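Complex shown without one protein chain; remaining protein chains in place.
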Amino acid sequence: MKKILLTGFEPFGGERINPAVLVMERLKERTVGPYMVEGLELPTVFGKSVDRLIEAVELIEPDVVICLGQAGGRPDISFERIAINVNDARIADNEGNQPEDTPVVPGGPTAYWSTLPIKQMVARLHASGIPASVSDSAGTFVCNQLFYGLMHHIAVSGKEMRGGFVHIPYLPEQALEHKGAPSMTLDLMVAGLEQAIEILE
Amino acid sequence: MKKILLTGFEPFGGERINPAVLVMERLKERTVGPYMVEGLELPTVFGKSVDRLIEAVELIEPDVVICLGQAGGRPDISFERIAINVNDARIADNEGNQPEDTPVVPGGPTAYWSTLPIKQMVARLHASGIPASVSDSAGTFVCNQLFYGLMHHIAVSGKEMRGGFVHIPYLPEQALEHKGAPSMTLDLMVAGLEQAIEILE
Amino acid sequence: MKKILLTGFEPFGGERINPAVLVMERLKERTVGPYMVEGLELPTVFGKSVDRLIEAVELIEPDVVICLGQAGGRPDISFERIAINVNDARIADNEGNQPEDTPVVPGGPTAYWSTLPIKQMVARLHASGIPASVSDSAGTFVCNQLFYGLMHHIAVSGKEMRGGFVHIPYLPEQALEHKGAPSMTLDLMVAGLEQAIEILE
Partner (left out) sequence: MKKILLTGFEPFGGERINPAVLVMERLKERTVGPYMVEGLELPTVFGKSVDRLIEAVELIEPDVVICLGQAGGRPDISFERIAINVNDARIADNEGNQPEDTPVVPGGPTAYWSTLPIKQMVARLHASGIPASVSDSAGTFVCNQLFYGLMHHIAVSGKEMRGGFVHIPYLPEQALEHKGAPSMTLDLMVAGLEQAIEILE
């Protein structure tokens, strides 16, 4: 059976929960389409999150890796198009690191494309009435670093593995603390991710 | 048993569905707290919607009336504080009426307060993790007219009835058509309304 | 010559400046259309601001009173339609008062309309390319209290005076501190107010 590795970050930026890890926990050890889902929680820390991911990738040897992150303020599930080779943090990560304009990988290429079928994933979610979009920026914080680190590892190691990053909104209970912010229920996020996985061959 | 009349508008403004009528249909003929819920669909038409509501109020004699309307673009369930005596439409209603700065009730008072416990309702929803807020404007379209018309009828008739208006966001499937708009699932809207009703004595 | 009293609030909510007082200072002691402009700075304090305004109104006996306030986050000059009889503060005023659901005037009417020609004012600003709109809510903070207090004073005293409230956005230099917030230059705000005054007979 094929394997997909689904990762989620621990809470950051003062939040008590992170929907990314909750979605991952709901899907892990389940079969979705032709895939067995393996789950992994990652620290919201520059460097460490990439290291942990690569260890798990080496161990599990998944066919596909999808990393999940929270993008508070966005209204839908957004499929990231591109990872860029820069860390530029407006807030500190969970260990106090706040890099400014440093490369993810010194000497690495400027950017990597997602190798997930992001347009088809968005179309599939839309067909099911789930708000989704393609995003042209995964930011310059830990999310983008993880995404770039993943794609660089795949490129350098020559694996056939596909990879990408998906941002999810606040949960309703988080939105209470952020007046005016959109939110999405955990059930709808999980359904969205299931559908995204199902269209992978 | 006490009775609550819950109303919802038919779709308008080019939408195929209106979450207000869907929430009403999910709750009608059910018991919520000490209340039996009666449901009523209303035309999104100036004048007619008020007339139909008042007919139903006379017939059913509910203890409480809650009118629901869709406020596309808002991120949460918003409990309206005040109805104002003006119709001023930016778009036409479902029969092509587009009044500009006309009174709802000529000679009526400038405004009426909601007589629902809106602050407690918001607090109750928050305690359950449901995004909710008090809103200071129900607009100047059919929603506000219905709200004003209801409160004026209650005032003039001397009934003890309580009344108010609640705006709900787009459903997820509607938000697809409105890039960047927040949405809320029908289940969460229904849960929010149930909780709002439950705190009424 | 006719007189118009233009008021502006001192800074609040952690801001160092308030565009309302700056606009007032630019226009005071000038002639605009058929009006001599008198200027008045008001404390951002519940109660005191209304008292000071009424003192000045009694002393100056203006034909028109326009109160200005900052509405951080709004993109245009918004002409308020209605003042409502409630104080409900989310932040403390400049003396630490934070009333919750108290009336501006116990026993006063629920609301007062602006008696400025707000639609014509918006149309005039649009004709000059200045972003402007009608607003249906002046909030429930010191701005709304001042607006209600003014209109109540005019109503009770039987004066022929016209009155209203206008909200203005952040200045560009304020927007720096509020990532993503719209702003407007002082020059454009001043031009907008001049034009609004010019259409008054």
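We call the chains A, B and C, going by the order they appear; numbering starts again at 1 in every chain.
To be clear about the criterion, contacts are C-beta pairs under 8 Å (C-beta built on N, C-alpha and C of every residue); 3 or more make two chains touch, one makes a residue touch a chain.
Every value quoted in this text rests on a predicted model; they were computed, and no experiment measured them.
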Among the chains in view, which touch the chain not shown? A, C
Of C:Asp76, C:Asp93 or C:Asp136, the residue in touch with the unshown chain: C:Asp76
Among A:Met36, A:Ile60, A:Ala92 or A:Ala111, which one is in touch with the chain left out? A:Ala111
For chain C, residues touching the missing partner are 75-76, 126, 129-131, 133, 171-173, 175-176, 179-185, 187-188
Footprint left on chain A by the chain that the document does not show: 81-82, 84, 86, 88, 101, 109-113, 119, 134, 136-137, 139-140
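We take it that only the chains that are shown with their structure count from here on.
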Treating touching as the only link between chains, describe the layout with one word: line, ring, star, complete or other. line
Look at both sides of the chain A and chain B contact and report whether the same residue positions are involved, with over half shared, or different ones. same
Where the centres are mean C-alpha positions, what is the separation of chain B from chain C, in Å? 31
At what distance in angstrom does the C-alpha mean of chain C lie from that of chain A? 47
Approximate Å spacing (C-alpha centroids) for the pair chain A, chain B: 38
In chain A, the residues touching two or more other chains are none
